[in-house]
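Of the protein chains in this complex, all but one are displayed in their positions.
Note that the chains take the letters A and B in the order they are written out, and that residue 1 is the start of every chain.
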Amino acid sequence: MNSPLFIALDVNHGTLPAANGANYFENLFVSVFGYSTAGTVLGAGLAMFLACLAVFGFVNVFALFAVWLERKVSAHMQCRLGPMEVGPHGVLQTIADGVKLTVKEDIIPKVADKPLFIIAPAIVFAGTFIRFVPLPFSQYATAADLNLGLFFIASVGSVEVLGVIMAGWSSNNKWSLLGTIRTATQMVSYEIPIGIAFVTVAVSAGSLSLNEIVGQQEGWFFNWFVFRNPFLMTVSIVYLIAALAECKRSPFDLPEAESELVSGFHTEYSGIRFALFFLAEYAAMYIVSAVAVVIFLGGWWSGIPAIDQIGMGQGASTFEVVLGILIKAHVLIGKAIGIVFVQMWIRWTLPRVRLDQMMYLCWKVLLPISLVCLVGSAMWDLAMGAFADSNEYFLFFIPK
Amino acid sequence: MPATDDIRTEEMLLNMGPQHPSTHGVFRVVIRTDGEMILETESHIGYLHRCFEKIAENVSYLQVVPYTDRMDYLAAMINNLGFAEGVEKLMQLEVPERAQYIRIIVCELNRIASHLLAFGTYGMDLGAITPFLHAFRDREKLLKIFEKICGQRLNYSYVRIGGVAFDITEEMLRDIEDFCNYFEPEVLDEFDRLLSYNGIFIARTANVGVIPKEMAIDFGLTGPNLRGSGVKRDLRKDEPYCIYDRFTFDVPVGSGENGTTGDCWDRYMVRIREMRQSINIVRQALAAVPDGSFIDKKASKTVKPPKGEVYHKVEGARGELGFHIVSDGTAIPYRVKTRGPSFCNISILDSMTQDGGVMLADVVAIIGSLDIVMGEVDR
Partner (left out) sequence: MSVTRYFSNIFGVGKSIVIGMSITMKYFVESLLFKKHTVTVQYPREMDAIPERHRGIHYLETEKCIMCWKCSDICPVDCIYIEGVRGADGVLKDGWRGKKATLSKFTVDYTVCIFCGLCEEPCPPLCIHLGPEFDYHSTDRKLMEKNLLTDAVYTEDDEKFVQWARDENVRLIDETKAKKAAARAAKAAAAEQEKDD
């Protein structure tokens, strides 16, 4: 019984190596082939490929669900029904839309810059997709638990901006160009409050690794970082607003301002290329929500220790371990979908901000507030003596 | 955002073409911009010209009535009313009392329907899509009432020369009263909370597209646009036609509550407040509808006004709607000229944008706040 699969699932051997945040692939798939890269390069490569497929599958299924959710949410807020025909209550509508997009004619404008036009959607999608690497889906389900996960997410996603600029420029369309320029300013500007929010959390947690940050939020729900100190609560709101702008969602959807620019930078795209932009948008929504859940809302801990402890501890059976992991996955993804719902709710209520107002908001409101929160949070933790040790205090300052 | 001298920038010529999601019809604006700041705009109209005035020279008076519907198609009864009253003035025709009251009721309901659409599409232009659907839900209720009354939802041809085409039954009056009770306090308050006082909406519309009083009068602006700039002029009060002098109602005027007097928010708010006043008028009319005939049957069959001309103006949903009718004694008018309010309203756009300080997103806000209907501009 030396197969790594059994070692991984055999809790008599204690916790999985994954819990220590070591820097190698800890996915359950990976455990089948070897939990050390020194072992088999082929195995590691195959594991990477499988992890990719799994995440891609998740992104697709999530986009399917999210599009349906968006249409239903918007419909119910607007006194109408939404999709009802295809499937019961329209659940298969997105599949029908996907099929339609797939079989559409591939139109590339004659005056468009062909290589850039073709590559742009791929880069946008890649930029979003690559952020899933350090993101946990459950307690032991991360593609790669990098010990600088937060930094990775913040930095690698910037590639998306390049893709958007390419898309707008290569369309050779003045309206798309306007959308592109707005996007470039918007996405690049709003990365700063997001980065500072991440730094605030990292300073409070003492680590950039996502699994580590979640690990510190174990226990009752007031252990969650959002309740840790008032500065972190403020910075979570700052993060949510800045994340809305990163995803180009209303009220910051100037890049694709429907009533001004028809479709902004992706006006000239149709068919599968448009589907890639679409997928990227919903993947970005999920990433942003999942990161918010992980760093502020307790990640996979449901906040009730009775539920959290299923499958943990020495004497749990295999069934209980798997059940626990599944429950934690549901909790995490459920919370992320909750934040996605909040994003949709905001979109269907608010009008669009103008470009200069958006810039004002970023540089003169969100940036100062997040800086103040960073310094304030660090000083608070220092004053409470709770630096990098969350289990000593709860509800901000009451010692346990 | 002024351009600095050491950075070389290029101007861009944008065509906000006849097909555009937010130009409220087929309206073309050629914009010369420096990035997001607009240097100059040039409007082109005429894409919806359907030769109404020429057609009116070839068909009889009765047959012109359906054509008048199609000018300002969002508030069609008011167009019918303007033309019908003009011809009645020429013929010195007495319209029965009941018909007058019915005309007032349906015209004010039409004004509400038109303002609902203006408010909904304005929100949608600025990105708030939900108020658009809520406004259309209420407009739908009105259109159902209109369908019960005259059989059509948009182009009614209901107000005919000599009265109205069909009688209104008790059931329809009850429906109208139910609508008034449903609409007035609650729904309008909800619109206010959802859109009018929304911080982002105010940021987009306050201090944007300011039209000072003198400029508004110079350009011949009328209706909510003029009242938004602080000028208290309403044809229903200043030169009453039909039986408007029997009703008491306020004339809302823009006062720079959230910015400058005459900005987009003021014009928008004048429309919202006008809806309240229209409900007020409808309620008063409902309480006082007399019995009687709804049309002067004999006169309406043969319409042959004596030689002469008349210019009759009514307060349309968008401003002063005028009909200049010249008759040569036959059953076919010699000339029918329409003064479409949107035509004069839209002429101000080029002058507003040439002073600088208007961004591209503001053009959308300005066009939406002027509330134009291309059917009226081009006829």
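The working rule: contacts are C-beta pairs under 8 Å (C-beta built on N, C-alpha and C of every residue); 3 or more make two chains touch, one makes a residue touch a chain.
What you are looking at is a predicted structure, and each value in this text was computed from that prediction instead of being measured.
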Who does the absent chain touch among those shown?
A, B
Just name the one of B:Thr23, B:Thr41, B:Asn79 or B:Ser157 that touches the chain not displayed here.
B:Ser157
Among the options A:Arg80, A:Lys100 or A:Lys114, the absent chain makes contact with A:Arg80
Which of A:Leu101, A:Ile346 or A:Met359 touches the chain that is not shown?
A:Ile346
So which of B:Met16, B:Cys107, B:Ile176 or B:Ile200 would be touching the chain we can't see?
B:Ile200
Among B:Val26, B:Ala99, B:Ala135 or B:Ile149, which residue is in touch with the absent chain?
B:Ile149
Absent-chain interface as seen on chain A, which is shown:
73, 76-81, 84, 345-346, 348-350, 365
On chain B, where is the contact patch with the chain that was removed from view?
59-60, 62-67, 69, 130, 137, 140, 144, 147-152, 155, 157, 165-166, 190, 193-195, 197-200, 202-203, 301
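Throughout what follows, only the chains that are shown with their structure count from here on.
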What's the distance between the Cα centroids of chain A and chain B, rounded to whole Å?
47
Once bound in the complex, which stretches of chain A touch chain B?
74, 77-80, 174-175, 178, 181, 250-251, 253-254, 257-260, 262, 348-357
In their complex, what parts of chain B are in touch with chain A?
1, 12-14, 20-22, 35-36, 123-130, 133-134, 137, 194-195, 198, 200-201, 203-204, 359-362, 364
